[in-house]
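Of the protein chains in this complex, all but one are displayed in their positions.
Note that the chains are named A and B in the order they appear, and that numbering of residues resets to 1 at the start of each chain.
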Amino acid sequence: MGKGFISRGFRGRRREPEGASERVPPGQYLVDGFPVLSAGPTPRTPLSEWSFSVEGEIDEPKSWSWEEFRALPSEEITRDIHCVTKWSKLDTTWEGVSVDTLLEGVETAAGYVLAFADGGYTTNLPLEEVTGGQAWIAHTYDGEPLAPEHGGPARLLVPHLYLWKSAKWVRGLRLLNQDEPGFWESLGYHNHGDPWREQRYWGD
Amino acid sequence: MAGTVRRLTWQVGEIVETSPQTPRTKSLFLEVPEWRGHRAGQHVDVRLTAEDGYQAERSYSIASAPENGRVELVVERLDDGEVSPYLADELRDGDGLELRGPIGGWFAWDAEEGGPLLLVAGGSGIAPLMAMVRHRKATGSDTPVRLLYSSRSYEEIIFRQELETLAADDETLEVIHTLTRSQPESWRGYDRRIDEKMLRKVAHAPEEHPLAFVCGPTPLVETVATALVHLGHDPARIKTERFGPTGG
Partner (left out) sequence: MDEQRLDGNAAAGILEEIFTFEITTARAACVHCGAAGEVGAQMAYVTEIGTVLRCSSCDNALIRIVRQQSTPQRYWLDLKGIEYLQLQ
């Protein structure tokens, strides 16, 4: 892109990596806050009505109420997160149930999952990228219950991919034999979304 | 088709004057070389670009009347803002500011549309409504206007003096203030956030079919719009401009 107008003296609110620059993927910058990007109204499902399901190419669909979900073994994890809009945060702390735990005992030949959320948002991933300790259903961020604007009561967390894959307000995973592009993947965003290969848009 | 056929492109306007309004706000006056003119109520998108190409965009309502050749923007300095501190503190006369517009014919008023007009503003939400008040004055219109304006304190009323002067000379323009955080000793006006009870007193009767424009922080806009409908006003005659988290 040719250089257009430059605003004299403008820097923006980015932070310098301070010696952690090898942890910042290409094209990203660090931020202090936790930006909120919404594609729709913030869902407000009461916990008494909340459930999480695993369905689709599976012999017996599974479902947990909020109490049942919170009774499952939960882990604390610290990860870097990267948004396709170019901001990154290092060492974010979460607590959640590993997707491996939710898929325990599930026999399937499906190769793909579609995560679906309140409000209609969806995102697609290969099954092998949400298993093996790569993904969680997170209910706690930075020691506090996950705030609604950040996806609470629970969101998918898949830190090795751009954050749009970490579906906020997640309500379940649908196992599929064929890949099905989700909300942003069907509208220009890369089907895979690896920040280290800068897979932001179609064709990247 | 009504309106102009054009593609919205970025232009560079020149800051010709900056003027503090209140402790937290400042007016920027711009000359925009190929400005096509605007309607009262419209806004511009402003874009800042750093040396390395990083960009930030925000929308700002135009406070100047269409009859005024210069474009006036009102900037409220947000403490943790990314764009507003730059606009309010860094920009000097002669600097360029990239913008595009005018945008948003839906939230706009021309004097020939008549009224009566009910304008409700919160803080820097006064900007597009001030364009309407100034436009009305410039055209010599006598459309009755009631402006209900919520500010944190007397010192933070933007355009206070100008509104006082305009209202003093014109009995068809009524300005009602409410000061929500602190009031001067002698204050006998409203001293709370706008609510339905206040609107019942201040707004025109629904039978007068006012055209309402509400602008400011989202909570204020939603409270006012809901209250007006509750009071019997036609939703189709209520237009809102929520500023959202990044001001405007």
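The definition used in the following text is that a contact is a pair of C-beta atoms (placed from the backbone, for glycine too) under 8 Å apart; a residue touches a chain by one contact, two chains touch by 3 or more.
A quick note: this is a predicted structure, and the numbers were derived from the prediction, not measured.
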Of B:13, B:66 or B:104, the residue in touch with the unshown chain: B:104
Which residue of B:70, B:152, B:193 or B:242 touches the chain not shown here: B:242
Chain A, residues in touch with the chain not shown (by the definition above): 1, 36-42, 83-86, 119-120, 149, 164, 184, 186-189, 200-201
Interface with the undisplayed chain - residues on chain B: 1-8, 43, 45, 55, 57, 59, 100, 103-107, 218-219, 222, 239-242, 244-245
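By our rule, only the chains that are shown with their structure count from here on.
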Distance from chain B to chain A - Cα centre to Cα centre, in angstrom: 38
Interfacial residue positions of chain A with respect to chain B in the complex: 1, 3-14, 29, 33
Footprint of chain A on chain B - complex, ascending: 10, 12, 48-51, 53-54, 56, 80, 82, 86, 90, 95-98
